[in-house]
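Before anything else, here's the structure in question.
Apart from one protein chain that is not included, each protein chain of the complex appears where it belongs.
Presenting subunit A:
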Amino acid sequence: MFEVVSNEILAENLHKMVLVAPRIAKARKAGQFVMVRLAQGEERIPLTIGDADPAAGTITLFIQAIGASTRKIVETPVGSFIRDVAGPLGKETHITNWGRVACVGGGVGTAVLFPLVKALAEAGNEITTIIGGRSERYVILADELGALSKNLLITTEDGSLGYKGFVTGPLSEMIADPARAPQAVFAVGPVPMMKAVANLTREPGIETIVSLNPIMIDGTGMCGGCRVQVGTETKFACVDGPEFDAHLVDFDGLSDRLTSYRKEEAHAAEGCKLAKEVAK
């Protein structure tokens, strides 16, 4: 049982939750995730470890409540418990001093980006962080990321904050400017965003790393559900990833596999609504 010690709303449907998990807090490195199961009968969900405090024995999770299971997890009040949290899983991010690094985050991916930016900053990189959202209220962690970065650029689709457009706009400007072009790019966000970033950096040959979040069941190297085509090989995100060379990932295949249970999920969401109707 893992106690929830804080649970705050950062943006619509986005929660920052701190849990007591001393062993995971101690073992965890940037880029790793945990498998979370709220209670008996619930799904196992992979969630990136956003941050950890080994002294306090706590880990921080950023949770986007988009499905039936994540919605239930974020409803857990402070002082209550989550039944199962297992990790840290996946490989740690390969951190080195590249020099100039661009870190690109979209939506909840911005939260996944946070521990990477922190580790990259600690390694002495000069970081430009580019984060985007649909509109101002979907832009998260701007202050936290700004404190770790040399430059922070914000994009919104509706122009309500920062640049109007997508994260790829400021990134392509950076790449085109020899004085600002990054030696490495980290991108975390929706699959189309990561694919667009990979396409921008492929031609100039800039090393680009993406963090993937495919469907997982056990997360411990057993079921094979998280397989992703990377170059000519089939890789398993839970043991070989979750970070991969963006120029080798088959993003279309990943996108497609993510829709495997769309019908079943819609049914579950419908069930939720019905249950609420009945409760009324």
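The rule is short, and it goes like this: contacts are C-beta pairs under 8 Å (C-beta built on N, C-alpha and C of every residue); 3 or more make two chains touch, one makes a residue touch a chain; residues count from 1.
Going forward, contacts and distances are computed from a predicted model.
The chain that is not shown carries the UniProt protein name "NADPH-dependent glutamate synthase", picked from "NADPH-dependent glutamate synthase", "NADH-quinone oxidoreductase", "Sulfate transport system permease protein CysT" or "Multidrug transporter".
Here the missing chain is touched by one residue of A:Val85, A:Val117, A:Val139 or A:Leu171, and it is A:Val85.
Per the touch definition above, the residue from A:Val5, A:Ile95, A:Leu161 or A:Cys223 contacting the chain not shown is A:Cys223. Residue-wise, the contact with the chain that is not shown comes from A:Glu42, picked out of A:Glu3, A:Glu42, A:Glu126 or A:Glu144. Across the entire complex, the residue among A:Ser69, A:Gln183 or A:Asn199 in touch with the chain not shown is A:Ser69. The chain not shown here touches subunit A at positions 23-24, 27, 37, 41-44, 68-69, 83-89, 217-218, 220-225, 227, 229, 234, 236, 239, 250, 253, 256-257, 259-261, 264-265, 268.
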